[in-house]
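Up next is subunit A:
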Amino acid sequence: MGMAKGEVIIDYQICMGCGICINACPFSCLDLTRYGNDAYKRLFPELEPDHGCTGCGICSKACPLECMTAIKKDKDEKKDAVSS
Partner candidate 1 sequence: MKGYMGKILFVNLTTGDIEERLIPDHIYEMLLSGVGLGAYVLYNEIPAGADPLGPENVLGIVSGLLTGTGSFMTGRWMVVCKSPLTGGWGDANCGGTLAPAIKQCGYDGIFFTGISEKPVYLLVNNKGPQLKDASHVWGKDATESEEILISENTAKKKPAAAVIGTAGEKVSLIAGICNDGGRLAARSGVGAVMGSKRLKGIVLVGSKPIKCHDPQAVKLISQAYANKIRKLNLPGIVKGSLLPVGGKVMGSMKHVAPIDGMMFATLMKKWGTPLSNGMAVTNGDTPIKNWAGSSKDYNRSYYSRINSDLVIKREYRKYHCYSCIVGCGGVCDISDIGQGRFTHTHKPEYETCAVFGPLLMNRNLESIFYINELLNRGGMDSISAGSAIAFAMECYEKGLLTLEDTGGLDLNWGNAEAVIKLVEMMIAREGLGDLLADGVKIAAQKLGSGSDKYAIHAGGQEPGMHDSRFDPMMGVHYSVDPTPGRHTIGAAQYYNMTRLWEKVSWAPPVKIYPKNEEYEATDREALKSVAGSCYKQIVDGIGGCLFAQIMGVQHWQAFEWLNAATGWNKTPDEYMLIGKRMQTLRQLFNVKHGVEPKSFKMHPRMAGEPPLKEGPLKGRQVPIEAMMKLHWKHFGWDENTGAPLPETIQQLELDQLLQEG
Partner candidate 2 sequence: MQVKVYPLPFLNDDALDEMGNLEVPTGATLRDVYKKLQVPLLLRPVLLCSVNYEKSSLDRVLQEGDVISFFFPITGG
């Protein structure tokens, strides 16, 4: 937890669960595990536990709806995460 070098923020108001980001990630950091608040029991993408996200942004570039933001955590933040 908190050891990953990056993370991805997804706007679930826009996301439609197409899975393009899941396939795009070279490290399979994302999976369809998040239920939304729609009527149809659709699953949405989220980072897996123990993910190794580096914030590389391949997923956010691949998303046709441009609803993802990839973030690289800076070195200081990582140090804090480790120490706390």
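A word on the picks: all candidates are chains of the complex that A comes from, given by their letters.
Quick notes on this structure:
Going forward, a residue touches a chain if its C-beta (ideal position, glycine included) is under 8 Å from a C-beta of that chain, and two chains touch if they have at least 3 such contacts; residues count from 1.
What you see is a predicted model; the values in this text were computed from it and never measured.
Checking the candidates 1 or 2 against subunit A in this complex, the single touching one is 1.
By the touch criterion given at the top, residues 16-20, 23, 25-28, 35, 39-43, 52, 62, 64-66 of subunit A touch candidate 1 in their complex.
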